[in-house]
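The excerpt is restricted to a subset of chains, each kept in its original location.
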Amino acid sequence: MNESQAGTRHSAQSSCSRASRCLIFGDASVAQKVLTKDANVTSLGQLGWGVAVTLGVLVSGGVSGGHINPAVTVAMAVWGKHPWVKVPVYVIAQYLGAFMASSMVYAVYLNALDAFEPERSLATAGIFATYPGAMTASNGTLVTDFLSNGNGMGDQVVGTMLLLICVCAITDPRNMEVPKALIPLFVGFTVLNIGVCFGFNCGYAINPARDLAPRFFTLIAGWGEQTFTAGTFDGIAWWWVPLVGPHIGAVMGVGIYLLLIELHHPEAQEFS
Amino acid sequence: MNESQAGTRHSAQSSCSRASRCLIFGDASVAQKVLTKDANVTSLGQLGWGVAVTLGVLVSGGVSGGHINPAVTVAMAVWGKHPWVKVPVYVIAQYLGAFMASSMVYAVYLNALDAFEPERSLATAGIFATYPGAMTASNGTLVTDFLSNGNGMGDQVVGTMLLLICVCAITDPRNMEVPKALIPLFVGFTVLNIGVCFGFNCGYAINPARDLAPRFFTLIAGWGEQTFTAGTFDGIAWWWVPLVGPHIGAVMGVGIYLLLIELHHPEAQEFS
Amino acid sequence: MNESQAGTRHSAQSSCSRASRCLIFGDASVAQKVLTKDANVTSLGQLGWGVAVTLGVLVSGGVSGGHINPAVTVAMAVWGKHPWVKVPVYVIAQYLGAFMASSMVYAVYLNALDAFEPERSLATAGIFATYPGAMTASNGTLVTDFLSNGNGMGDQVVGTMLLLICVCAITDPRNMEVPKALIPLFVGFTVLNIGVCFGFNCGYAINPARDLAPRFFTLIAGWGEQTFTAGTFDGIAWWWVPLVGPHIGAVMGVGIYLLLIELHHPEAQEFS
């Protein structure tokens, strides 16, 4: 095994453990929110995800550049900012890490889940994966299934697009010169903000690994098929929306940043 | 087209896309708040605007110095800190960006808006532009239209004045030596703070583009004339207050900073 | 007028305007909280004071070292870290600034105050100065006047002592090497934390100027004598507690820091 292979393996291990840690914090903060019946959509629970991302990037940013989201890794590869050869091992590590994190949160909150509901329902499935929400209309009617798959897809595309524009700006050395140690902080602020702004429709997955791997975990850990059939609208299931949407949005986000900002840096103008 | 023109055009594109992004986050956080009927005026929803400003300045601060507010751009030009020749293109970009952001938030929350109310009302118009609020008196009476236009104007002038004093301090290299990467953070704190302190009366527009462009959008997107006639007090409409007030306050704020702080820096004392 | 006098005058102007700005934000955040009847003691309203202090120190730290609290200024002078000759002008500026800030918040919220209550009561007086609170016992009884003057004095002494220990640590170049631009941030965190921890008893004045000057303002602006007679316990009025307590606590805090930390820095051990 040569050094490059060792480097990739190391990065994959790190990516996996990092994604785990990030998910552990994120899922756990939602668990605490669901189990306490905190009805406030815009709440400190979102701080959990924001700070979790900060800490996830912080812990192993030095080894593998802080990739914890397959949508980010693939989009960077599409635009030539990340080697394609490293993508598969990164992505597998991200899914494995998310799966491990789900099982650890499940273990820590096992007593509480059993006390909360003997039969597992979507309410607690939402601790792990995302589902389109219900809402109360202005006249007080409860509206379930208000979100069409098309609108949900738009939500995921826009959310991840904004995430990537911000991530590109934060890590662009020619923009605001963010020092290495502050990158995790600003990425965490970005995720916090997307949560505060786009959590309402369907819970801002904006990361395929963070959504699909925990969904598989809940499928086999007692929640059953509802984890994949819930949110079906006009005969089309929900689960693939937070898988496909973030990948589309991420590619768009990096492209927009390159087009609008990076090409306009003074250094780049020499070539215009 | 010479390099200077190219630079201005680039800055304008950047200004526009940045203002869009900032508004997308800000409006969307209010959307989430309105749609969940979060009655708490001082809430995490304000975090949305604060962090949105942080990210807006962060993303394109490297290209055009982080101007996302016509009141700031014009006030800097009035006091000789920004070239007048660049003002029109900046301001147009700021209004266009705000309009684009409104339409994107509208698209992401279209299903939710339809589910919330079939007929668009001021409650959801307040997601996009600002309107003077209602309040509950100490004896429990609901008081609508408590805010006179004069008091609302004072609110906008004071809020924007404080914004500009802080922005001048944050970007003054002879004051606390804020590094480039932290400028977005401190400007975001400033806007968060103005929201926590001055959001009660009429929603702290403190930015003419952030208020008027979304107001036009809602006028043509189904809310109709109420967006311009609401808040009329003694026959005088409300909409021009968050347009004129911030410009007055911004000019005052920069002037006060120059008078009280910048002239007293040790270097400046050589000339006193 | 020689240069030193000019410097003192400049510092005083700056101190005054800075204290104003800080108070404007802080008082206004409480105004928003009171007027919306936010019953949550530990709330985002406290963010207002924390961030206000951050911005206050940030704006004019470069001119006069960020003094916005007479208790801090006097304590630093007592321990030989600030020239006594500058103390009077600083302190007068701090009281004037606090008075000006109160009047500006009063003006911005005049309509809202009138709508809230025709007769001014202690509820809105608490927007400006601090008063011992009421509380609900575990059995649901409302207990007013639970706080003795002695316990209130202890609260103010401990709160200001902790403030000064932290301020000394933050500004000590031999401790954690906090860069100049982050000093306002950490001081703001300190005040936020004291609010979260010690706001319950009597509203964490921890600053004589921030408390007494607004109390005078409310005395003459329509609230009347209750601003000085409220909270009288065993015939002893409350108003002098947040005036004297912070001065005692501040002197203790600087002394404790000198004793426990600063003397133990490696450089200092040469003399032990």
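Chains here go by letter, A, B and C, matching the order in which they are written, and residues are numbered from 1 within each.
Simple rule for what comes next: contacts are C-beta pairs under 8 Å (C-beta built on N, C-alpha and C of every residue); 3 or more make two chains touch, one makes a residue touch a chain.
On a predicted model such as this, the values are computed, not experimentally measured, just so you know.
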Copy count of the single sequence across the entire complex, 3 present: 4
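As a convention for this text, only the chains that are shown with their structure count from here on.
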Quick one: which chains contact subunit B and subunit C both? none
Rounded to the nearest 5 degrees, what is the angle of the rotation relating the C-alpha atoms of subunit A to those of subunit B? 90
How far is the middle of subunit A from the middle of subunit B, if each middle is the mean of its Cα atoms, in Å? 29
Subunit A to subunit C, mean C-alpha position gap in Å, rounds to 41
By the touch rule stated above, which residues of subunit C touch at least two different other chains? none
Residue ranges of subunit A in contact with subunit B within the complex: 40-44, 46, 135-139, 143, 146-148, 151, 154-155, 158, 162, 165-166, 169-170, 172, 174-179, 182, 186, 189-190, 192-194, 196-201, 256-257, 260-261, 264-265, 269, 272
Note which residues of subunit C are touching subunit B in the complex, please. 3, 6-7, 10-11, 13-14, 17, 21, 24-26, 28-29, 31-33, 35-38, 43-45, 47-48, 51-52, 54-55, 57-63, 104, 107-112, 114-117, 121, 123, 179-184
